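With one protein chain removed, the remaining protein chains of the complex are shown where they sit.
Now for chain A:
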Amino acid sequence: MTRFWTRLVVVLTVLTGLNYIAWRWAASLNWDAWWIALPLVVAETYSLIDVMLFGMTVWKLKIRKGAPQPPHDATVDVFITTYNEDLDMVLTTALAAQKIRHPHSTWILDDGARPELKALAEQHGLGYVTRSADWTKNLPRHAKAGNLNNALMVTHGEFLLILDADQIPEPDILEKTLGYFNNRRVALVQTPQYFSNVPESDPLGSQAPLFYGPIQQGKDGWNAAFFCGSNAILRREALMQLGLVGYVKETEKSIRRALAASRAAIRQARKSADVESPLVSEVLDEVEAATREAQEEVDAGRPLSEVTYRVRRRVDAAVQTLVEADVAALQADLEEIAAMELAHVGESGVPVVADDAVQRMSARDWSPLGALESVQAVLDALTVERSDEAQPVMPLATISVTEDMATAMRMHGMGWESVYHHEILAYGLAPEDIATMLTQRLRWAQGTIQVLLRENPLVQKGLKLGQRLMYFATMWTYLSGFAAVIYFAAPIIYLLLGILPVSSLSWDFFIRFIPFMVVNQLLFAVAGRGIPTWRGQQYSLALFPTWIKACTTAARNVWFGRPLGFAVTPKARQSGGPSWSLIKPQIVVSVLLAVAAVVGIIRLATGLAEPLGTLVNVVWVVFDLVVMSILVRAVLYKGYEPAEEPANREES
């Protein structure tokens, strides 16, 4: 029944929305003020697409009846990921994890490698994992994804429950979710992330009831429920498959890149090297022939390990010939010297260089070929060892700081299925101050944009159209910062300058705009079934500087390799007074809006502006200010104080 009404409102939203936007483009633009008219209509079109993607999401809302009985012999590893969190917090979570009823092993994945935590783990019989020796200093660590990938190599459970250090699980979390894996194609079961340290008013917008509700349930309907990093169960086999496919893809890519570069490298070497030496020239001929052959073999689809092994053997043989020639020349010199004055050579006659010494001198690290750096670089890259990473197989995606979304998308791309189980089975801690909250939101947004730019879901192989659009929908919402700026600018421009981006505020406008707005709000009400969505709407607009910064930094990172300025979200409250400086852009915009409203009213009173336009724009300003007002509460928020049963919780 809910589904019927939801779908009806979706259809109405799309119809009224298209009707409005079509009219806006076709008949309403004020071309005299194109510099604001065009941006505004583009922003409105952006918002309509956003709403349509939301409508598409909830169209297939899937309400699951619970999982079947899980197989008793399913083996599970519970991973608690930590970097620098409070030891008490980690231990509380780990002990709760230990009490999960289905048989399992509990592991603390300590990226901080803290001896105290190791001791605590041993004392309580908990598994403890830190990065292996393979993760040397010069290799990328990949943050949480690296932490999990490392742990996957030393554990062996069929399923993995992943918990952030603050997410205290219920004892029945596995009993309620493992049964979904009876379907052999299911690779992921995600449960909601809920925070126990958030007051009813949720001043920092920590709870995400719309996301961990209709949005995930809708994505579930499209077989596109996301992995959200914590409170999720994953099938190891699927992750490993992902890692292997990624390994092959990366290896082939780097081998092809090396082969493509080899010709230029050899040409360069011929120019720079001791070209007069026929021996060097012969070795280069051999390297060239070997790489050309390798290219043919790679193109023919021969196994990469064979191809690279053959190149290595052929080049090694050539190098050995070179070394032997050097040694032979040296030996001849020695004999001549001996012939000149025997006494100087020593009692045992002319020394002879042993065969194993020749072998050693031919080995990679001492090879004369090392002198030709460009050639050596090509040969070094012609390997299947993936020596630029700590471990060749990286099951969790490392292309983004939100490894969870990237990993889920790759799983879906390989045909795996996912499940969203809509029941709170773990209780976490949300940031308790605006600075931490902003860092966290920035990181999520940056990660999402990284995935969009690196592996755009619209063009990924293997994804169904619905899945593509589900991933794209989430990415699309993070572009809202740019639209917000235009939504703030338009009323300011009208109220200060009297410039209207639409040709006239007439009956034509209201008859199209108002039905769309009404049905749009109705959609959120029906799809949300009474859950509070207003906080989320406020933050999606009010955090516009964060969203814009996320887009620009992620683009710079992906396209120009600049660092993101990445920070781990601190779980403990940041100290200090109210941090107004964090919302400087929003304060400036709010002041501008307020000033514009006052000026607009004065202009109206003095007959410079018309009543209808002023009214519409003042209402718009008031709406914007109400939206923005949440930030005042956020900055003043002093952290969670439990209202009742104060003995129940410990405040750190």
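Going forward, a residue touches a chain if its C-beta (ideal position, glycine included) is under 8 Å from a C-beta of that chain, and two chains touch if they have at least 3 such contacts; residues count from 1.
Simple rule for what comes next: contacts and distances are computed from a predicted model.
Novice: Which protein name, taken from UniProt, belongs to the chain you can't see among "ABC transporter permease", "Biopolymer transport protein ExbD/TolR", "DNA repair exonuclease SbcCD nuclease subunit" or "Anti-sigma factor antagonist"?
Specialist: UniProt lists the chain left out of the view as "Anti-sigma factor antagonist".
Novice: So one chain is hidden, and I want to know which residue out of A:Ala264, A:Ala354 or A:Val591 touches that hidden chain in the complete assembly.
Specialist: Within the whole complex, the residue contacting the unshown chain is A:Ala354.
Novice: Would you mind spotting which of A:Glu306, A:Glu336 or A:Asp388 touches the chain that isn't drawn?
Specialist: Final answer for the missing-chain contact: A:Glu336.
Novice: Decide which residue listed in A:Ile215, A:Val323 or A:Leu541 touches the omitted chain of the complex.
Specialist: In the complete complex, the chain left out is touched by residue A:Val323.
Novice: Can you work out which residue in A:Ile108, A:Val280, A:Ala489 or A:Ala550 touches the chain that's missing from view?
Specialist: Touching the chain that is not displayed is residue A:Val280.
Novice: Extract the touching residues of chain A with respect to the undisplayed chain.
Specialist: Touch with the absent chain occurs at residues 272-274, 276-277, 280, 322-323, 326-327, 329-330, 333-334, 336-337, 340-341, 344-346, 348, 351-354, 357-358, 360-362, 366-372.
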